[in-house]
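Input: a single structure, listed below in structure tokens.
A single protein chain has been omitted from the complex, and every remaining protein chain is retained in its original position.
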Amino acid sequence: MEIEKRLEAMGLALPEPMQAPSGMRLPFANVRVWGDRAYIAGHVAQNPDGTLAAPQGKVGGAVTVEQGYASARLTALSILGSLKRELGDLDRVVGWLRVLGMVNVAPGFNTTPNVVNGFSDLILELYGEAAGRHARSAVGMAVLPFEMPVEIEAEVAIRE
Amino acid sequence: MEIEKRLEAMGLALPEPMQAPSGMRLPFANVRVWGDRAYIAGHVAQNPDGTLAAPQGKVGGAVTVEQGYASARLTALSILGSLKRELGDLDRVVGWLRVLGMVNVAPGFNTTPNVVNGFSDLILELYGEAAGRHARSAVGMAVLPFEMPVEIEAEVAIRE
Partner (left out) sequence: MEIEKRLEAMGLALPEPMQAPSGMRLPFANVRVWGDRAYIAGHVAQNPDGTLAAPQGKVGGAVTVEQGYASARLTALSILGSLKRELGDLDRVVGWLRVLGMVNVAPGFNTTPNVVNGFSDLILELYGEAAGRHARSAVGMAVLPFEMPVEIEAEVAIRE
């Protein structure tokens, strides 16, 4: 429970499971465990009760880079919430491997890495360099579901 | 051959190998097997003879959500066709792990999960929850090859 102690010391709480907006069905697993790997579905920023976190919109348009960074950081908490429910203990994540950071961009905005850093910075602070370092892409999407500014999927190594 | 029996009972057939449009060279593997994993290239909807299935275009524009859903379902059949040719028996797929659903979107269209559900619903119906459940992202692309409405790549666990 080391990771959860660190979260608590940082004053951070994990959100409830994602609540799909009305009229939307999400027939997939937030985390799929297979052997020593957990495959993490695309997550977005949530409020503590599981609803979608504001602001929605395109980074470089209605959403600033700073708000995009905050959205990526909240997305990390969403993912940690799903991992906690699936694995029981976040310490079971022994290696972050692959991260695909997708940014909902307005025309002309191309500094997407500065947005996805909100995710990487938190994961590295929580897990340290040895477990937390990950290969990453940070790219600009034409759109993301529910017009969220950031969506992130990942793959991690776990202790079985 | 349980999965193929189910496909037959549902009246579904797998398409022939993809035929690249003229002037296009596709120097990659539709399925790459390594140990107990199969990595599945981006697939699109095909007709039974392997040609690209209509309609082409952007979802939310020339292509409706319902047509996008149908394209995602046909994409599942394309993938199953490639897996059948590579593995011999679709029962060798013992776990669907990761799915990246990419939707060719018109400006303003953002309910991409409703489109990619055409893929997930069929895989879950065929494989059941234990083997079929998968982590998924469903995101909006600026464009997809040949202006297809949906492209899906995936990773599955296989029986060696």
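We just call them A and B in the order they show up, numbering each chain from 1.
To be clear about the criterion, a contact is a pair of C-beta atoms (placed from the backbone, for glycine too) under 8 Å apart; a residue touches a chain by one contact, two chains touch by 3 or more.
Keep in mind that this is a model prediction, so the values were computed, not measured.
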Of B:Leu14, B:Val31 or B:Ala45, the one touching the omitted chain in the full complex: B:Val31
Touch list for chain B against the chain that is not drawn: 24-32, 34-35, 37, 39-42, 100, 102, 141-147, 151, 153, 155
Contacts of chain A with the absent chain, listed as residue ranges: 95-100, 105, 109-114, 117, 120-121, 124, 133-142, 155, 157
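Note that only the chains that are shown with their structure count from here on.
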Approximate Å spacing (C-alpha centroids) for the pair chain A, chain B: 25
